[in-house]
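A protein chain is absent from this complex, but the other protein chains hold their places.
In this document, chain identifiers A, B and C correspond to the written order of the chains, with residue numbering beginning at 1 in each.
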Amino acid sequence: MTESAIRLLELTKLFDGAGEPAVTALTLDIPRGSIVALIGPSGCGKTTTLRMINRLIEPTSGRIEIDGEDASLRPVAELRRGIGYVIQEVGLFPHQTVHQNIGTVPRMLRWERARVDERVAELAGLVGLEPEQLGRYPDELSGGQQQRVGVARALAADPPVLLMDEPFGAVDPIVRARLQDELLALQERLRKTIVLVTHDIDEAVKVADRVAVLNVGGILEQYAPPDELLHAPASAFVEEFLGDDREIRRLALKRVGDLPFEQGPVLDIGRAPAEARALLDDARSEWIGLTSGGSFVGWAHRDHVEEAATLAALPRELPAAQVRASSTLREAMEVIMNSRTSVAVIDDGGRFGGIVTLEQIRSGLAGRDA
Amino acid sequence: MIPALQASNPIVRWSWFVDEWDQIQAALVQHLELTLLALGLGLLLSATLAAVALRYERGAPSITAGAAAFYTIPSVALFGLLVPYTGLSRATAVLPLAGYTLLILVTAIIDGFRSVPAEVREAASGMGMSSRRRLLTVELPLALPYVITGIRIATVSTVGLVTVAAIIGQGGLGRLILDGLRRTFWTPMTIGASLSILLALALDLLIYHAGAAATPWARRRRA
Amino acid sequence: MIALPIAQAAVPRGIGLLEWLGDLDTWLGPDGILSSGLDTVTLCAAVMGTGILLALPPAALLAHLRRGELTATALVTLGRAVPTFAVAALLVPVALRRGWGFEPWPIFLALLLLALPPLYLNTYTAIRHVDQGTVDAARAMGFGERSILFRVEFALAISVVFTGIRVAAVQVVATEPIRAFLGGDGLGRYVRDGLGQNNETLIIGGALLIAALAATTSLVVTLLERVTVPHGVRRLRLQTASRRGSIG
Partner (left out) sequence: MRITIGALLVAMVAAAAVLVAGGGDDDGDAEGPTIRIRGQDFSESVTIAEVYGQYLSARGYDVSILTPAGFRTEAIEALRNDQVDLIIDYIGGELTALAPDAGIDAADADAIIATIGPVHEAEGATVLDYSPAIDGDAFVVRGDSEAQTISDVAALGYVFGAAAACFERPQCFLGYTDPGVYGIEFSDTVTIEFGPLLGEALAAGEVDAVVWNTTAPQIGVQGFRVLEDDQGLHPAQNIAPIISSAVLEAWGPGLRDALNELSALITTDDLVAWNIETDLELRESDDVAREWLEQKGLLAQ
């Protein structure tokens, strides 16, 4: 594991008047350049933990080290300016334009105007905002656009650390999925240390490199990469929290391209029918796939192959299920089951890439490191 | 049945308007001065009280209740009570008038600051803004629409109330009204009352536009 | 020429406020606080009753039809700017010459003019800004326009309407004392007599009584609201109302 960007050491928070601590002796290493998701039921102290990192809440005891330095010893304003902060409600300043919103921290850091403008334009491009939207007020944007502005604002001064508190909780599932993809793409380029609070296990599994599951009172139940978490829950609590379909969730972690390549009973239509018959016998299959010039053109049934003069003359059925190499196993499984067959054709931009069967998916899940 | 008591006494005798323009103008200026003084003082006091109310949540009800109680003291009585201390001076007029703005302005300022969404405050703090900077660049501008509405209401009612201050010789246009009442002379009464209404409307419009210019982002919300 | 000299008889100069208020004679009798207070309460109640009848129906209807927004604001600003004392004083000679006497018409009309703006504006604003989704839902459920106005819009707006009633009532009660300066009596008589006699006890005592009555009025309206308004609606206080210029 790479070095830690943030270390929480025996962190405890007891709010005034509360009987039980909100966070109890939490110790967590957050590796540099990774995304760590904090997840758990409400009352598990995940947001409190996040807010202790940028000292919106001061811990009762314990320590937070950022780059090996005690966070409590740094001036709070300076500390926060070096940490991007994104929240569910976004919290854009309604009285400032998108441009002004994004430029808030650089202005506080007294950057020159031209440099602020340049940075704002760069960030707008990065998060996918149109230049003409920069002059608008937040009220004039959609929820998804507002959230993009929020992310851009948090990234404005290029902070090494980004804290995100249910950043996509307020947008609809389609936009949420797109924003998650964008975050991953962004992380691909920026390699920030990101701490993400979420209550959505799918989001945590999809986005995070490591997931910390917290129990009520901020007690750490398990801290592991998503696949390990899903495959081997450390406690009954985690198992219950992940739900019955946790194995299915694991399907979301692997892609079709990760499976061993399988050509399957597939032939070019220029080949002889006899070859096809031999292949069908070998594979004990009722159907044979036909390709032409590297593209999949359809399935033909064994009965027709028996009488056919050429493969090209065979009556063909178009494939009911198609996936890409980049599709997750979960997507592939859904596609196959919806097609009422047991096989999907891998098609990447017209190129035939092999086939994937339910059997393959099942065996792919069996081993942790398949 | 009543004999013609007086010389022709129309609702407005326009020659009087022309002849006495100096007097009218002076009254108008004095009216404006008193209104601005009362508002300025009222705003300072309200800002202070509202700041206290916002800082000590538990004190807020007593502060608004106090302002509300002050509002119910009849202005005539208040002017009368102050005369032995401050005489027939501007202070005698301005202090009660400023006091009457408190209820409206304190409420408006408190509402304004309470309207600032918690997430906006949190985002500001999370970005490392000092509380002073947050107050000036985030909370104050966001509270402005409420404050401006409060100032508009306070202005309009203060302009009306200033006329009452004529009984202590500081009335501006109220002077004309009182003069007309004293002689059952409609012209000064009509002119005094009409100009007072016009002044109120003009100031209201002015503040509305100043407010709109100061809060361009609220354009859509204002609708 | 009439002088404004110093009081001697009924209320001796220098009598303490508590002493004055503690004297039973101050309260009872034809000029007593109870009778004067009743005078004031009766007039104010009449003004408020008339005001509610005059202001609420057109405000509710126009708001339901979503018409006359500018007119509402303009009228109300105008109403607020009219100096009540001038109006009342102007009406007195008119009333006298027409044989209507000093009271109650001039003061009644002047107070009515004072009460109408907050009544009208709060009702209008409240109904105008009832969530359109709720209204559409009611319409989709087959509510008639009349039911929508009464059972949906007015029901949801009632809390803000009550705020208008409270503001109007307090203003009316606090302004009614000018009646004492225009040939009438009521609670304002103590302030008037105190000013005439340069007697601070009377002025302060009178002002306190009026302020107390105004506070009581506010309380009574609040209690009325509590009895009338369903709990769920009360919490719905339209925040926008105050920003849109209604008072409360």
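Here, a residue touches a chain if its C-beta (ideal position, glycine included) is under 8 Å from a C-beta of that chain, and two chains touch if they have at least 3 such contacts.
Since the model is a prediction, treat every value here as computed from it, not as a measurement.
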- Considering the full assembly, with which of the depicted chains is the omitted chain in contact? B, C
- Message: In the whole complex, not just what's shown, which of B:F17, B:F70 or B:F185 touches the removed chain?
- Response: B:F185
- Query: Out of C:A72, C:V92, C:V173 or C:I204, which is the one that touches the chain we can't see?
  - Reply: C:V92
- Message: In the whole complex, not just what's shown, which of B:G128, B:G150 or B:G211 touches the removed chain?
- Response: B:G211
- Touching residues on chain B - with respect to the absent chain: 2-3, 5-7, 9, 13, 16, 19-20, 23, 33, 36-37, 39-41, 43-44, 83-84, 87-90, 94, 136-137, 140-141, 144, 148, 166-171, 175, 178, 181-185, 187, 210-211, 213-216
- Note on the structure: It is residues of chain C that touch the chain not shown, namely 1-10, 89, 92-93, 96-97, 99, 101-102, 180-183, 185, 189, 192-193, 195-198
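Here, only the chains that are shown with their structure count from here on.
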- Message: Need the CA-centroid distance for the pair chain B / chain C, whole Å please.
- Response: 19
- Residue numbers in chain C touching 2 or more other chains? none
- What does chain B use to touch chain C in their complex? 2, 68-69, 71-74, 76-78, 80-81, 84, 104, 107-108, 111, 115, 145-146, 149, 152-153, 156-157, 159-161, 163-164, 174, 177, 181, 184, 186, 189, 192-193, 196-197, 199-201, 204
- In the complex formed with chain B, which residues of chain A make contact? 54, 56, 76-81, 85, 87-97, 104-105, 108, 137, 139-140, 150, 153, 163
- Quick one: which bits of chain B touch chain A in the complex? Just the residue numbers, please. 117, 119-130, 133, 138, 141-142, 144, 215-218, 220-221
